[in-house]
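Then we have chain A:
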Amino acid sequence: MPKLTYAVALSVAVSSPVMAAEFQWAGKTDPQTMDPHAVSSAPVLGFLNNVYDGLVRMSKDMEVEPSLAESWEPIGAGEGWRFTLRQGVTFHDGATFDADDVLFSYERASDESSDVRSWFSPVTEVKVVDDYTVEFYTNAPNPLFPASIANWMMMDRGWAEANNATRPDKESGNFATLNVNGTGAFKLEDRQPGLSTTLVPNESWWDNAEHNITKATFTPIQNPATAVAALLSGDVDFVEPVPIQDAARLEADPNINVIRGIETRTIMLGFAHEADTLKYGASAGQPNPFQDVRVREAVAKAINVDAILRTIWRGSAEPASQLVTPALSGFSEVNAARPAFDIEGAKALLAEAGYADGFGFGLKCPNDRYPNDEAVCQAITAMLAQVGIQVELDAMPVSNYWPELRADNFDMYLLGWSPGGSLDHEHPLRFLASTPNEEKRLGSWNFGGYSNARLDEALPSILSEIDPDKRQALIDEVTGIYQDEVAYVPLYVQPLVWGTRSNIQLTQRPDNFFMLRWVTVN
Partner candidate 1 sequence: MLAFIIRRIGQSILVLLIVGLVAFSMFRFVGDPIDNMLGQERTIEDVERLRTQLGLDQPFPVQYYRFLEGAAQGNFGVSYRQGRPVSEILLERAPATLELAAVSGMLAIVFGIALGVFTAIRRNGATANIIMATSLIGVSLPTFLIGILLIYLFSVELGWLPSFGRGETVQIGESWTTGFLTISGLKALILPSITLGLYQMTLIMRLVRSEMLEVLRQDYIRFARARGLTDRVVNFRHALKNTMVPVVTVIGLQLGAIIAFAIITETVFQWPGVGLLFINAIQFVDIPVMAAYLMLISVMFVGINLIVDILYVFIDPRLRVDRTGAH
Partner candidate 2 sequence: MTTPVLSIRNLSVEIPTRGGVVKPVDGVSYDIAKGEILGVVGESGAGKSMAGNAVIGLLNPPAHISAGEIWLNGTRIDPLQGEAMRRLRGKEIGMIFQDPLTSLNPLLTIGDQLAETILTHLPVSRSEAEKRAVAALEEVGIPGAAERIDSYPHEFSGGMRQRVVIALALCAEPSLVIADEPTTALDVSVQAQIIALLKRLCRERGTAVMLITHDMGVIAETADRVAVMYAGRLAELGDVRDVLTAPQHPYTHGLMASTPLASLGQRRLHQIPGSMPRLTQMPDGCAFHPRCPQAQDKCRQAPSPDLADGRASCWFPMMAEAAE
């Protein structure tokens, strides 16, 4: 299903048994919790994939592959999915894994207090057929369901009940916040939130271990320069992410390998479609020019994405044409072109729309959410100034950023989107392109209120269409719509840059999850 054009997979050479070794790695963010159902964020889910397993999992090249479920099949004509579980799997504490644990994990993950329950919004019922067979019924045919639960991790009912952790508690925490009892390749040995987390191999793991790690320690390092220094000095074996500007220096170091890939996150500009007037800048209070598609198109043409990628990104990122990256399913090949950089064209469009003399507005930007976010916004400010649009840039920490966007305090804003869960084009269509509808949980991140009737109409069919060609045709159609209307200006696909000591071999998965089980220390 998912195409793989950009995923970089460094193959692991398992020629001869290599020496076992300890492994130290550092990342920007500490996983907030060890509870796989409490927080749905990439750092948490990525980390916990090392200690917990799901029914299915993503392979090195982002294919769905069996994990705790040996196989699965649709029930009837799309009423749901039947999973056959692997036998002989045990949790770290020795308890056996069976269908009841799947049911328990479903109850736990779909509970009100769970942060991942939206994964189960299509599920109407879960039936335990026997100890090793479980059926999931969905409200409509759901071809993506197995892929969408790749990060749903199995917990042991007995352990959770014994430790009073039958429901996740993200506010005050419980036993599962600091402790782990999974079926995964590694066991949690020590956990000091914010400081370090130590894992040791699970000797009784059901799968063959490819790694040769005896002990692995994770340390969060916020300051990217410190992380790079730690890698250079050999204090850690692996760092992610590497600031893009340091990649070249690291590559020049013979002791270090830099692994580059393309992430699943698309960075784009959004507009205040619904607002009648501008809120910021020189033209505050005047009618909102962004309601005119020609102005939006002019913005798209005025931005020299190539220049951004060449300087700020140093050639490591790819331009984006739509809301998903080419690596993801549902990417619309027919709409793969992005508007060319064309200052004259942009000026002509502005003149045509009645803004020959330009106007001033406010651009909101986070300064600690995406790599180089603020630098990119600054560059955009300069580029728009060249077609006569004066931008008042307001960059802020992400903790202030989302509340500002939710309060509609913007004329234009920067947004990055990674389709968590399904890794499919339907995800941004649902969240970013659909008309906001709280009840149906649609358009919840469509801050600007973009709305198109045909797109809204086509969306349910995209979600339930099982025939891949028909589905893709629908996606191509709506992609064309939001491109023509310049609902967003997709800029580029964020690159993934990891750095390792040269004696380390590992695999970089495009979703930026780091899998310890694919690490070899030479």
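The rule is short, and it goes like this: a contact is a pair of C-beta atoms (placed from the backbone, for glycine too) under 8 Å apart; a residue touches a chain by one contact, two chains touch by 3 or more; residues count from 1.
Regarding candidate selection, all candidates are chains of the complex that A comes from, given by their letters.
Not measured: the values here are computed from a predicted model.
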item: Selected neighbour of chain A [touch, this complex] from 1 or 2; value: 1
item: Of chain A, residues touching candidate 1 in the complex; value: 32-33, 38-41, 112, 115-116, 118, 169-174, 177-178, 192-195, 219-223, 225-227, 229-230, 232-235, 368, 397-400, 402-403, 406, 420, 431, 438, 441, 444-445
